[in-house]
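Notes follow the structure.
Other chains of the complex are left out, but the ones given are in their true place.
Naming follows writing order (A and B), and every chain is counted from residue 1.
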């Protein structure tokens, strides 16, 4: 069991890490997003699509997904996280479980689409003093668990 | 006035406490939610319903409320907190005032209902090193103050 200051430091670090990570994704910087994963990282972002593996694989999957889904459309996505539950594990990994809403703004439309609501489970590790995502699994609240 | 590190520790602890508390509620674990209150805790969650008292009373009230409102319907609720304002009081209690949105996903419907918007006031205490809610009062933004 970590002491309070250690737990506090970790909590704020995960928040800052998530903020930088998702601002990269929402800016379309898919390589920068992929580099927040470990080299062998796993990312399962949508039910029905296979998990992407490795930084190169994650960046490739995201580029394809965005091309298919938002082809040519001027949109701004924002991923919001909430209710962050951080649990250090005996093996040194960090489990973070939190809520996510995906927000989509279209040019000229003041009211964004807010959907879907998700539960995300991250396994985080510290490598060379830097937090990284080893695996991320996204479950959608409106779909049966996969 | 606490020093900065004490205030920081408390801020992150309240965030972690709220995350665990609400993930329990949103998983339908009403007894686990009730156990995040003090034994004599008070929970006033909806205008027009009397406050629930004691852990047993809070768990009972939640079971009844969910049965009435979502009977048989496969829904996933998520409570989101934001703009957490934590103020230590001279008597040792902690006042937390924050915004809440209740999010409801229905099976097969990608766009969740997000309503209502609320203001919540918690009185928190530390018992045996553990944060607990002594009282929680929820006011709905679309209703006149009760």
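Here is the rule we go by: contacts are C-beta pairs under 8 Å (C-beta built on N, C-alpha and C of every residue); 3 or more make two chains touch, one makes a residue touch a chain.
What you see is a predicted model, and the numbers here were worked out from it, not measured in a lab.
Every protein chain here is a copy of the same sequence, 2 of them drawn, and the whole complex in this file adds up to 3 copies.
Assume only the chains that are shown with their structure count from here on.
Copies chain A and chain B of the same sequence differ by a rotation of 120 degrees once their CA atoms are superposed, given in steps of 5. For this pair, chain A with chain B, the centres built from the Cα atoms lie 25 Å apart. Residues 5, 8-9, 12-13, 15-16, 18-20, 22-23, 76, 78-82, 103, 105-112, 114 of chain B are the ones that touch chain A when the two sit in their complex. For chain A in complex with chain B, the residues that touch the partner chain are 4-5, 7-8, 11-12, 82-86, 97-99, 101, 113-117, 140-144.
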